[in-house]
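With one protein chain held back, the other chains of the complex are shown just where they sit.
To keep things simple, chains are lettered A and B as they appear, and every chain counts its residues starting from 1.
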Amino acid sequence: MFGIFKGLGVTFGQMTKKKVTLQYPDVRINMPERYRGIHQFIPELCIVCNQCARICPTDCISLSGTRNEDKKLRIDTYDINFEICILCDLCVEVCPTEAILMTPRFELASYTRDELYKDMEWLYGNHLGEFGSHEQAMAAQAAREAEHAAAAAANGVEPGGDS
Amino acid sequence: MFSWQATPLRPLTLLGMLIGVVVVLALVLGIVTYLIYFERKVIGWMQGRIGPNRVGPLGLLQSVADVLKLLIKEDIIPANADRALFLLAPVIAFVPSFMVLAVIPYTASHIFTANLNVGLLYYIALSSLTILGIVMAGWASNNKYSLLGGMRSAAQMISYEIPLGLSVLGVVMLAGSLNLVTIVQHQATDRFGWYIIPQIIGFVVFMIAALAELNRTPFDLPEAESELVAGYFTEYSGFRFAFFMLSEYVYVFAISALATTLFLGGWAGPFLPSWLWFAIKTSAIIFFLFWVRATMPRMRGDQLMSFAWKVLIPVALFNVVLTGALSLIG
Partner (left out) sequence: MCALRSEEMILNVGPQHPSTHGVFRLVVTIDGEQIVDADPVVGYLHRGTEKLAEDLQYVQIIPYTDRLDYVASMLNNYALCHTVEYALDLEVPARAEYLRIIVMELQRVASHLLFLGTYLLDLGAMSPFLYAFQEREQIIMLFNEICGARLTYNYMRVGGVQWDAPPGWIEKVRDFTAQMQKKVPMYHQLVTGNEIFLNRVRGIGVISQEDGIAYAMSGINLRSTGFNWDLRKNRPYSIYDQFEWAVPVGKNGDCFDRYFIHLQEIEQSLNIVAQAVERVPDGPIIGKVPKLVRVPAGEYYRGIEGARGELGVYLVSDGKDKPYRLKLRRPSFVNLQILRKLLIGQSMANLIAILGAVDIVLGEVDA
């Protein structure tokens, strides 16, 4: 009989504990820096090397590019099919110019499957966010990184963690 | 003291009766709505959660929304179900749960109480009718899980009816009456005070048997979600499902009220008005039921049965003998 009362004690003690749940749509979980969410794509940086499409284990990236007058390759279309993307990060790892990156954004629910097929414009918009242009977004990013580095330096740890 | 039985039936008293019935019904519906809310909150708090908090301030309208949703849902009757029984079962389960409320003395002035001289018997007799509804539901659904659930609950509720009946015998012996009002009044004058003290064995047996009667954890085998996928009401949806839920929670309230009446001195208490005392004591017992639910795993069928027959009934019988012997000596 004794064990039952012990159990009752445990549950009763929990009543006053701090609640752990979040009020989700109002309060969002704070995703860490490295969080592998939905991609962002920066056409300015892409050199159309096709490495990302080749490494993708689910073949969900399709891209195409053309050669400029100055012989440079320029990206024309870049689509990711989020129906099958497994957010594995391999494309980001291989990209030599960091043209494709992952964001902390994780909500992708939609009413139709078609909406999960994201094109270059959408992915670029995901990168731009509230900023008007790529330059501004990059400047904000740099500022954030500098701030981060300063904070890390203040804490006595080297940025990046490669001690 | 006021008694409905002693008043002659005139149009005015009939009207009074009707109003009384409607008031009790509305009150109980309100109580049940907030009982569900209270349960979800308490269990949530015990599990590090907040519980309902979206509909209305503090989630107070959550149960209302749930009931509303159930009421406007499509009423599905499985093609192979026994139609007549399927439709009848929720009603049979539900009606007695409200009828038992007639004898509970909520306040010192018994406007809403039938004041039957066999009140306790009436309660126990009627509450066992619900089993019929549950077995019927299990059978009529034509679903194997429901059938198993219905069978389990028949076995369980009939077995636990006996210790439940025996456990209150001690109280009846002390008070010398089956009338719930008389029992409360006796507790005020008894030398031990509330019957929970002289009848502590009876009280424990009563609480355990009551949990089993209510099909609540740790005795919730008939509706074990993880085994039987909700048991006898697997096939029910919409407002028929709501009827089962409703009757379950009305019983939670009714049995807590009965425990208050029998063992905790009913409405009696200093300073505060009698109905408030009654509410406080009943809430304490209801809280206990929820607390147990948040803690316990489920028992197993055969253990449940042997527990009823080998432990509870002998203990309850012993309690009866003990009470008899003590009152002979005293």
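Going forward, a residue touches a chain if its C-beta (ideal position, glycine included) is under 8 Å from a C-beta of that chain, and two chains touch if they have at least 3 such contacts.
Because the structure is predicted, anything quoted here is derived from the model rather than measured.
In the complete complex, the residue from B:115, B:167, B:199 or B:217 that touches the missing chain is B:217.
Within the whole complex, the absent chain has one touching residue among A:47, A:73, A:102 or A:120, and that is A:102. By the touch rule set out above, chain B reaches the unshown chain at residues 43, 46-49, 144-145, 148, 217-218, 220-221, 224-227, 229, 293-303. Considering the complete assembly, chain A touches the hidden chain via residues 1-4, 6-7, 9-11, 14, 20, 31-36, 55, 57, 86-90, 93, 102, 152, 155, 157-163.
The rule is simple: only the chains that are shown with their structure count from here on.
Chain A and chain B, compared by their mean Cα positions, are separated by 53 Å. Within the complex formed with chain A, the residues of chain B that make contact are 42, 45-50, 53, 291-292, 294-296.
On the side of chain A, the complex with chain B involves touching residues 4, 7-8, 10-12, 14-15, 17-21, 23.
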